[in-house]
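For this view, one protein chain was removed and the others were kept in their places.
Moving on to subunit A:
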Amino acid sequence: MNLTSFIAMRQEIFLLTIILLLIVGEIFINKNNKGRIVHIAIILFGIHTILGFFAIEETSLFGGMFRTNTLIHFFKNTLNVGVLIVLLQSADWIQEKMVPLNKGTEFFMLLFSSLLGMYFMISAGDFLMFYIGLELSTLPVAALVAWETSKRISSEAGVKFILSAGLASGVSLFGISLLYAATGSIYFNDVIEVLTSTNLTILGSILFFVGLAFKISLVPFHFWTADVYEGAPIGIASYLSVISKGAAVFILMILMFTVLKPLMYIWENIIYLIALTTMFIGNLFALRQQNMKRFLAFSSIAQAGFILLGLISGTQLGTATVVYFIMVYIFTNLAAFGVVQAISLQTGKENRDDYNGLYRTNPNLSLVMMLALFSLAGIPPVAGFFGKFFLFAAAASKGYYLLVFLAVVNVTISLYYYLLLIRAMFIRKSDNPIPFFKSKIYMRLGLIITVLGILALGLYSPLYDYIFELSTIFNK
């Protein structure tokens, strides 16, 4: 391993170092001061995030197994920022609930391992590396989902998650083996050259797709979503909904636009159908949810359906809009989850009716939530609007006007349930409202970053143009 490969893999290596440092730290920190590990982990990860912003060259390592370029690097940074926000928002929860049970350090280690898996997954240059990354990103999360062992619902969620994930990745592996049988290679660059459209490759690509569809929670692979989100700690639910989903969408998009390009004519139809069913089912189920976590779960299923609109175009425009939307979505959804987490931590309340009259007692939290909901619903001038508009534009550029029309119908449906929450917070009055409270510094920081992201991403246009420039890499 020479210096070039070290530099190319520095994100991975640095994250691995953090994981190891945490193990050492766990050993050397006095039993009464275990809480310190939270600060150390967050500070280390903050440094890691900042270091990530230094540019990286396009490189390919280990005979093409591992590759990185500006777009992949950019996306890793996006994931870093997202995970940092998740950490900031979960810090108080870990400090107060998990450290006394001696379960603080492992939380960070597992979360970072999962992130490491995602790095490898999106940097993969062959199917093997991809599969290892996929597994590494999924398995630690299963443990994290079941983290609150005292809660029955959490264990149930863990079991549900590991079983579905295992099945999905198994199917995916089968798909990869079919693709290997048809092309004789697992390296993306080789597969690109020999892949033709035959029944075998089509079947292989569809089975392969299942593993990722599970992570993105596309219909019909979405059944785990609501139960797992409800049972998991809120920080982990938010991690699943944005980071895990974002990384899976990203790699799916890259593979579709490069390796599976010869099959795109079939994929367009499949994506069309899946996008429609995902949007409609996600939205229609979200209408009736009372629990905030289940509500956000179905809302995130619907959002995944919207993302597919960017995938269907198969162009540079599609790549850029999808990456941009994921970025917007990370900030937006984390803002919503952050508010839910802050309230849940203080009061234990997680139902929509508990939010009645929230604005009159906690105006700032309500405003953050309102911004997040407007962004999810796609209302200008916040970032979500631009993200959605560009996704729709990407689909329309290929002439899918009917799909765009049905998508905007879905936007209107989704607006209804987002407004229900706004109604609860701003219009309804409650005899027993959530009392005024002040969150701790980490939580506040976590929310402020998301708010800044939501406000700035849309209005600050050079960012989108920058992503568009980067997107040329996969659309030559």
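Keep in mind that, in the parts below, a contact is a pair of C-beta atoms (placed from the backbone, for glycine too) under 8 Å apart; a residue touches a chain by one contact, two chains touch by 3 or more; residues count from 1.
Heads up, the rule we're going with is that contacts and distances are computed from a predicted model.
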*Which name from "GLPGLI family protein", "Acetyl-CoA carboxylase carboxyltransferase component", "Acyl-CoA dehydrogenase" or "NADH-quinone oxidoreductase subunit M" does UniProt give the chain that's left off?*
"NADH-quinone oxidoreductase subunit M"
*Could you tell me which of A:L101, A:A181, A:I427 or A:I441 touches the chain that is not displayed?*
A:I427
*Quick one: which of A:I56, A:I343 or A:V411 touches the chain that's been left out?*
A:V411
*Which one touches the absent chain: A:L128, A:M264, A:A393 or A:L445?*
A:A393
*Which residue, A:L16, A:I40, A:L167 or A:L419, contacts the hidden chain when the whole complex is considered?*
A:L419
*If the missing chain were put back, which residues of subunit A would it touch?*
317, 320, 374, 379-381, 385-386, 389-390, 392-393, 396-397, 399, 401, 404-405, 408-409, 411-412, 415-416, 419, 422-423, 426-427, 461, 464-465, 468
